[in-house]
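Removed: one protein chain of the complex. Kept in place: all other protein chains.
Per-chain residue numbering starts at 1, and chain names A, B and C are given in the order in which the chains are listed.
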Amino acid sequence: MNRDEFIKAANQAMPDLHAKADTANPDAIVVNSADLHGLCLWMRDDPAAQLTYFEFVTAQDWPDRDEIVLVYSLYSHPLGHRLMVKTALPRRDPQIETVSDIWEGANWSEREVYDLFGVTFSRHPDLRRIMMFDGWEGYPLRKDYTHPNLIHRPE
Amino acid sequence: MLIALIAIYAAVSVNALFLIWLERKISGRIQRRQGPMLCGPKMMAQKSMWLGGWFATACDATKLIFKEDIIPSKVDRLGFILAPIVVMLAAIAVYVPIPWSATSYHQTEQVTFAFADLNVGLLYIVAVPSLTVFSILTAGWSSNNKYSMLGGFRSVVQMLSYEIPMVFALMGPIILAGSLSLGDIVKAQTQGLFGIPFLGWFIIPSVIGAAVYFICAIAESNRPPFDMPESEQELGTGFNTEYSGMRFAMFYLAEFSNAFVVSSIFTAVFLGGWSIPGITPPPELNLGFCILPYFDLLVGLVVFSIKAYSVLLILMWIRWTFVRVRPDHLMNFGWKFLLPLSIANVIVCTVIAAVQQIYYGGLS
Amino acid sequence: MSTFPPNPDLVTEEFELKMGPHHPSTHGVLQLSLTLDGERVVACRPNVGFLHRSIEKIMEHRTYAQGVPLADRVDYCSAMTSSLAYVMAVEKLLDLTIPPRAEYLRVIMSELNRIASHLLAYGTFTLDLGGTTPFLFGFRDREKVLDLFEETCGARLLYNYMRIGGVACDIKPGFLDRMIAFLDYWEPLLSSEYEAIIDENPIFYNRTKGVGVLSQADALRYGVCGPNLRACGLNNDIRKIEPYSVYPELEFDVPIRTEGDTFARYRIRMEELRQSARILRQCAEKLPKGEYLARQPYELKVPAGETYVRIESSRGDLGCYLVSDGSERPYRCKFRTPSFSHCSVFSHLFRDCLFSDIVAMSASFDIVLPETDR
Partner (left out) sequence: MPFSMDIYAWDSFPIDTLLFWCFAAVMLISGLCVVTVKRVFHAGIAMIVCFVCAAGIYALLGCPFMAALQLLVYVGAIATMLLFAVMLTDKMMEPRPNTTFFQPFMGLFASVLLFGLLWLTVSSSKFGFAGWANSTAASSSAIDITSLSTTNIGLRLLTPYAVPFELISVIILATLIAAIALARKEDRSPADSGTPADAPASPAEPASTPAKE
């Protein structure tokens, strides 16, 4: 199933989803963050999709558009196709529901996104910093992140 | 008397040093590399792999002597200091009853050449390792870190549960020889079994006992594949993690002298100590220009050490091929397999001893 | 129901043991905080992040060409495959086709790297179980593979050999015969030495059979991949299901086992060694002549866009998710590494087992910490 069939099937399954195709990424769809959890449940359980393999979740920080874009990547071994889901979150206090109850693999990836981007995942079982030690302040992978000993290349 | 004591200490430590060198060479050979080659005269190293680097353990020993002995602060000082001393004491004390050789046989009154041929030889040999159990426990506990405590408990559990099959396995030869003293056991092995002179060695009637004793001996001296207590990969050398310098050297020497003791007891009890079936060396050998005194003692000593070192080589060979046993397999194997086997061996030996007694007029 | 009521005052207290980050058998700097009840492990919580060098952050300040040595360091045990993933992602964005000789050289190098990494895995796995001799066998032969690498790209661990558009330099004239000579010397050793000393050993059987069994459903839920998932009975070899570069032209088969325990994972890696040797022999024959690098400008400008490329590294499917905004520096580059998800399985798997099982199981997963922490 390629991306357009996914969009048709998703919109059919969840009427108020309005999933759109993403411009930059050939096989990604864009969804607003509220109904992401519902979409993920559908993707795992729907016999046509069967996206049982959670690859990763990562984020992109767009300071000029003042948004953090979350990217979920899922793959299905039985059917052999992949789908990426993108949602946009405000930069100030990004908040989204966790998907670690659907796939346990998401547990650590979400912790990493929380640690490096500051996106808090509600109802996450063990939301702690994974890479940095607990007392670290600031989110390193954000574009506007500065640290005393961070040396920028001379332009 | 004192000279004998000093002689034991010197012999044991030199022997342990030689064993460490031998172990590293054998392990090298098994892993298709050369063991230590650098310390030692260059030209001997070129000649052959076995001659190279025989200074290695001497260098290690001197290095360890001069290394700083760190006693960590939060350590229970008494136990920490006492443990290596007691281990070394027990490792050397076990050498006492071992029958190295004996005066020639046709003499009426045969004297065994041992440090002190106790008439409770085997019981003494089983009793003294209990001191090592105590010292490993104190070493593990007093170095006050979780890993060495785990290592200490594991070693006590292993040694205690392998002592019982070991004692039962030794029961076989005791019944056959009719006495606890090692000298008598070796003398009993010089006579044949059921009248056939060549079947004297106790390994033939109590084969099961020999096998069980060999396995328990490996476990008793904490050598792989039973080296749970100081398994580097899991516990970071178990109970002797906190030790350094001379104290660590003591533990290390004790382990190797234990290995040699175990193999020499195996030769004395099962492989007929100094006796060569059929040949009895004359008391003195006159080489024409001089008379070599105590020749039979010399021959006995050489034969005994050949057998002991061959058993030791098997120990080393096993060390470098087997994977470590898991503690609960260790326990199941010890209690459910070795113990019944050794009891069966006792029964078999009593039957043979009875037959021997009735038809062939007894052994001793 | 047991006839003896439990003894109320025999209260056993569990104690917390931090295994790592400085521990002989955690393959780098991983900390497992175990709650132990005597010898039995009640729960395990892996803590990672001790080797976090924030490679992704540094990449955002480097040009695309400078990113290759950084990508090497994502998994320094098989550096070829990790830089290959990054380089292929960039080429996909540029939709650049590279000369066939470069494709074959890439396959040769990544298969040699897979052999070196599996030899390392074999050595450390048996060393953690207590067998020191197999460890030395593994490392002795790994030296020969590293000599081949040193001869071509001058380095033994971090090669910096891949380039956007091909490979750094062509192989020396006698390289292929030396490689074939190595394969002829080494392949019979696999069964005569490596497996002979370990496989029929009853102690090894008891320690690995039925230890750390991972069902296929759990494996998928935790995102396990590579040999560990093939040990649970699922063919997820990307060289077969999503063939990239010249793998379609080479025929090799993928070992699959269904038990999913420590022994199965070990067996799968040994089989993969044989398959890699087979691939290398075919590549040696089919290596075409011609260019080895389609040269790119240093200040390369990649058109805006995103892509996710996945390749089969020696530890599983290593993916590189690349976002570019048209400038000469990647906007965001994320590496999806197999060891990261393997580490997360530990908390699920290390329950109700013995302390020495932990060492065996974590070694069988062949995790490598630079990949986990990036």
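To be clear about the criterion, a contact is a pair of C-beta atoms (placed from the backbone, for glycine too) under 8 Å apart; a residue touches a chain by one contact, two chains touch by 3 or more.
A quick note: this is a predicted structure, and the numbers were derived from the prediction, not measured.
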Which residue among B:21, B:54, B:95 or B:124 touches the omitted chain?
B:124
With the missing chain put back, one of B:56, B:133, B:216 or B:299 would touch it. Which one?
B:133
I'm checking contacts with the chain that's been left out. Which of B:82, B:298, B:318 or B:343 qualifies?
B:82
Identified contact with the non-displayed chain, of B:180, B:203 or B:349:
B:180
Contacts of chain B with the absent chain, listed as residue ranges
1, 76, 78-79, 82, 103, 107, 109, 111, 113, 118-120, 123-124, 126-128, 130-131, 133-134, 137-138, 141-142, 149, 156, 160, 163, 179-180, 294, 297, 326, 328-329
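Here is the rule we use: only the chains that are shown with their structure count from here on.
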Third chains touching both chain C and chain B:
none
With centres defined from CA atoms, tell me which chain sits nearest the overall protein centre.
C
Distance between the CA centroids of chain B and chain C (whole Å) is 44
Go ahead and note the Å separation of the Cα centroids belonging to chain A and chain B.
64
So which stretches of chain A touch two or more other chains?
none
Contacting residues of chain A [partner chain C, same complex]:
24-26, 28, 52-56, 58, 60-61, 71, 73, 77, 80, 82, 84, 103-105, 107-109, 129-133, 140-141, 152-153
Name, in rising order, each residue of chain C that touches chain B in their complex.
15, 17, 23-25, 39, 126-133, 136-137, 140, 197-198, 201, 203-204, 206-207, 354-357, 359
Please name which positions on chain B make contact with chain C in the complex.
27, 30-33, 146-147, 150, 154, 224-225, 227-228, 231-234, 236, 320-329
